[in-house]
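Here's the structure, in structure tokens; my notes come after.
Let's look at chain A:
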Amino acid sequence: MVNDKNSQKIVDFIQNWARKHSIWVLAYGTGCGAIEIPPTMTSRYDAERLGVRGAATPRQADVLLITGYLTVKTLKRVIRVYEQMQDPKYVIGFGSCTINGGMYYDSYNTIKVLDKYLPVDVYINGCMPRPEAVLSGFARLQKRIAEGRANGAQQYKDNLEWYRANQKKIIPNWIMPEYNW
Partner candidate 1 sequence: MDNTLFGYLNYAVYGTAVLVILIGLYGTMVKKSLLKVVIGLSVSDSGLNLLIVAIGYYKGGTAPIFSPGFLENFKSVSKMVDPVPQALVLTAIVIGFGVTAVALALVIRLYRHHGTLNIDEIKNLKW
Partner candidate 2 sequence: MEKVLLDILGAIVTFLVAFVVGMTYGGLNRKITARVQNRKGPPWYQNFIDAYKLSSKKSAIHHGVMHHLGPAFLMVTSVMTLLIVPVLSHNNWFPNLNFQGDLIFLLYIMTFGPLGMALGAGQTGNPNSAIGVTRGLSMMVGFEIPWVLALVALMIQYHTTSITGLMAVQAHSGTWLMFSSPFAFIAAVMALFGMFRYSPFDIVGAPTELASGPIAETGGKYLFVMMSSGSVFTFAKLTLYVDLFLGGADNLFILIIKTFALYLIPLLYSLVSPRYRTEQAIRWFWGWPSFFGLLAILQAIIF
Partner candidate 3 sequence: MVGTPVLFIAIPLLAAFLIPLLGMIWKELVRIVPGLVLTYLLILAVNLLVHVLAHGPVVEVIAGWVPPIGINLVFSVFSGFLVTLMIFLGLLVWAYSYRFKRNVDYEPALKYFLMLMMLITGSVGIVLTGDIFNMFVFIEITSISGYGLTAFYKGRDSAEASFKYVLLGSVASTFLLLAIMIIYSQLGTLNMADIANKIHLMNPTLKIVSYIFFVTALGIEAEIFPLNGWAPDAYAEAPGPVGAAFAGIVVKASVYAIIRYTFTIFDLSGAFNFLIIIGMITLIVAETAAIRQEKLKRMLAYSSIGQMGLVLVAFGFGTEEGVFAALFLMLNHAIIKSLLFFSGSYLVYNSKCKYIKEVNGMSKFLPVTSLLFALGAFAIVGLPPFAGFWSKLSVMTAAADSNMILIMVLVLMVSVVELVYYLRVVNRIYFFKKETAIEPKKPTFNALVVMIVLGVIILAIGFYPDVVTGVLHKASASLMDKSQYIHHVLSLRQ
């Protein structure tokens, strides 16, 4: 039954629907963008109506929200958190800094393109992005999940060596456990 292709499709559809409507966010408040999370979650914009909800630990979270610039120092932690999350998992790059460095484009101490280090599913641009933009980003993620295209985790697994190489370039004292998913 499970092997049957059609039924697999149906199961996938239902699962994706559920995943789409239940997004548990681990907001990694690395940069100034974290300030936009509270308005997004509270009364004014109320992201919870989309099924978005904060998660306390990476073990429970579905989405890793990188809010703003990532310094070299925090990158290691972010990678660690991402690797601890359970499959399926998604990454949202939040703010321009995650796309190209934003106003820190020439900083010696921040990483410019997040996608080189973690498989970003959705970028939300803006500096800062307003809560509406954030909600729109979540909606985009939901859409991608429903379509089954939010497969950043698979991508990460497939291209682990490339990602690792990039990560190790930034992080000189690499003492992390192997990613064993």
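Candidate entries met the following condition: all candidates are chains of the complex that A comes from, given by their letters.
Rule of thumb we're sticking to: contacts are C-beta pairs under 8 Å (C-beta built on N, C-alpha and C of every residue); 3 or more make two chains touch, one makes a residue touch a chain; residues count from 1.
The shown structure was predicted, so the numbers you read here are calculated from the model rather than taken from an experiment.
For chain A, the touching candidate in this complex is 2, chosen from 1, 2 or 3.
On the chain A side of its complex with candidate 2, the touching residues are 14-15, 18-19, 21-22, 24, 42-43, 46, 48-49, 51, 53-57, 59-60, 62, 86-88, 181.
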